[in-house]
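Left out: one protein chain. Kept in place: all the others.
For chain A:
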Amino acid sequence: MMDILQIFLSDSFWAASLRIATPLIFGVLGALLCERSGVLNLGIEGIFVVGAMMGWLTAYLTGSLWLGVIFAALSGGLFGLFHAVLTVPLGLSQHVSGLGITMFATALMSFSYRTIFPQVSTPPRIEPFRALDVPLLSDLPFLGPVLFQQTAMTWLALLLVALLWWIMDRTALGVAIKAVGDNPDAVNAQGLSVIRLRMGAVVAGSALMALGGAFLTMSAFDAFFFGMVNGRGWICIALVIFASWQPGKALLGALLFGMFDALQVRLQTEAGALIPGQVFLMVPYVLSIVALIIAARKADYPRALLQPWFKGQR
């Protein structure tokens, strides 16, 4: 029991939680933006892979990490555009299109990797983002290591939470996006374009998702592996419901999952002899399901989620 308390008191535990949460923050924000406009984007898992691969590849070829981040977002946006064209003006099933995008993107990235690096035994590495050592602040006890020794991408994620909250809550654009996900007829009757709003939200949301993938190859690790996304996209889809489509709660949800995951690693080392490690591996998922069950009962679904809208039709 004492051991667990010690885990919670250690700064390395909280730093790890935030680090693990970072890709999820990007992903949840992206999924939130798409779904607020009424479009479910199950392409998220594949778009994570796209972001991971394209960000890393760009950084590897150009040596510029930030160029990698930009390219990751752009390529994620491109796959988002694909999903948006299929589901918004054409009104195809959002589930089918999204899952198709995930399979297509994952396969295409693996194929590209194999084609570009035909004979490598160890994956080529890049120099990843380093922890921002903020003078003075990073020397603070506890807060220093937790907050001020993270990489720039974690800060970008936190910044985006604030930005998205501001847009959704304080700007006319946010109001329009929320409206189009609730009742597209209302938006149309007021002379705004349902199609453009939704496509814009899906493209921007997908770009955010890709940043989550880029974090994996450019900040958490320094290379691209197959299967490295490992279901993080799906976790984000669940976390959006947990967050009830609000950016603030999305951050909370991602942090919670990051915490469970960081806890599980530590418990494994603490009690690994007694209980098989696989049990601990399940912990974050089981706890997430429990949290989701509690939160989802009150979840406030966008009313027009999954519903295609066509002009001149009731």
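Here is the rule we use: a residue touches a chain if its C-beta (ideal position, glycine included) is under 8 Å from a C-beta of that chain, and two chains touch if they have at least 3 such contacts; residues count from 1.
One rule holds for everything that comes next: contacts and distances are computed from a predicted model.
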Checklist entry - Just by its UniProt name, which of "Nucleoside ABC transporter ATP-binding protein", "Heme exporter protein B", "Transketolase" or "Cytochrome ubiquinol oxidase subunit I" is the chain not shown in this complex? => result "Nucleoside ABC transporter ATP-binding protein"
Item to check | Sole residue of A:74, A:186, A:241 or A:306 that reaches the chain not shown, by the stated touch rule | outcome: A:186
Next on the checklist: Using the document's definition of touch, tell me which of A:108, A:132 or A:175 contacts the absent chain.
Outcome noted: A:175
Item to check | Touching residues (missing chain, whole complex) on chain A | outcome: 166, 170-173, 175-176, 178-179, 181-183, 185-192, 300, 302-303, 311-312, 314
